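Here the complex is missing one protein chain, while the rest keep their positions.
So, chain A:
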């Protein structure tokens, strides 16, 4: 009852009555008709749900969602994402102060697991894509460090290792995300793959990507070359780099072993004691790490840090400095930390309303005030937890 009353009072006082899609009843989900993420504003759209457009969803936002969320949207037949403060704040900073030759700004999203960091990054990415930015997004870096696909010693960076499989996968993903922009981009330097083969300067990025997909052994080299181009400033539009679970780049463990090198055993470990190949020795991850540096212009980087990146160490910590460590913090400094909070009462009630309307919450108890209060308590404001728990109600 208290949530419903609060909502009623809020509606009467709220300044965004115009953009609210009223469905009638006090428990209607508040949706906004504004489906363009870059037009969401802090004054009017915070706490409301919006329906992403199909093109945005397929190209960008889908990759930032967890598989459970994608399945949920497929099940329900409709998609609704919540507009929240962290994404809008970052969007505001980017719109005002990034791009146009300004140095790279860095934002680090932090929050508990399931609080919605990746979706906030997705909102920012979708908004930037609509503004015409180039998107460079990495979603699975921590998985790349757990399993190796076609690992081999790197030719273009001696002493390091290439993961050709992941390189190819990423290039395909990159191409699908930036299909409209890529044909217009040209390489400014000559790229030499080996002693005999090279791609001349002035060729399009699509050619580079096609070559690398045809010759997977050079996929990581291709990624490195493209990133060098971005850092040189040859890309006419601003670049947004989204890196999920960025703290794995500075983690000392990984799931990939180097058979050639022995190391000291950890406590209770059985032989063989092989050294881990960390992110510092993987060319693909190192290339993206270069993009997170501040020495290039005309772009911005949005990262998230998560305990998922602390491989083989079940950390309960989720604060950025602890997860990044001294080295990571020194690398990213100065950055702007952005906290992704748990749902507030308005957001929670809106989300519950939407789950009820869309049919995800089927039990009768979920419609009662006590049931909603229990859902709010069990999930503790965590978006991911709410999604999982609501699936059982």
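Assume a contact is a pair of C-beta atoms (placed from the backbone, for glycine too) under 8 Å apart; a residue touches a chain by one contact, two chains touch by 3 or more; residues count from 1.
We take it that contacts and distances are computed from a predicted model.
Asks: Absent chain per UniProt: "AP-2 complex subunit alpha", "Guanine nucleotide-binding protein subunit gamma", "Diamine acetyltransferase 1" or "MRP-S28 domain-containing protein"?
Replies: Record says "MRP-S28 domain-containing protein".
Asks: Using the touch definition from the top, which of A:233, A:337, A:371 or A:391 touches the missing chain?
Replies: A:337
Asks: Among A:93, A:130, A:172 or A:186, exactly one should touch the missing chain; which is it?
Replies: Residue touching the absent chain, from the options given: A:93.
Asks: Sort through A:81, A:105 or A:241 and give me the one touching the missing partner chain.
Replies: In the complete complex, the chain left out is touched by residue A:105.
Asks: Where the complex has a chain not shown, which of A:345, A:371 or A:391 is the residue touching it?
Replies: A:345
Asks: Footprint of the hidden chain on chain A, which residues?
Replies: Chain A touches the missing chain through residues 42-43, 46-47, 85, 92-93, 96-98, 102-103, 105, 110, 294-295, 297, 319-322, 330, 333-339, 341, 344-346.
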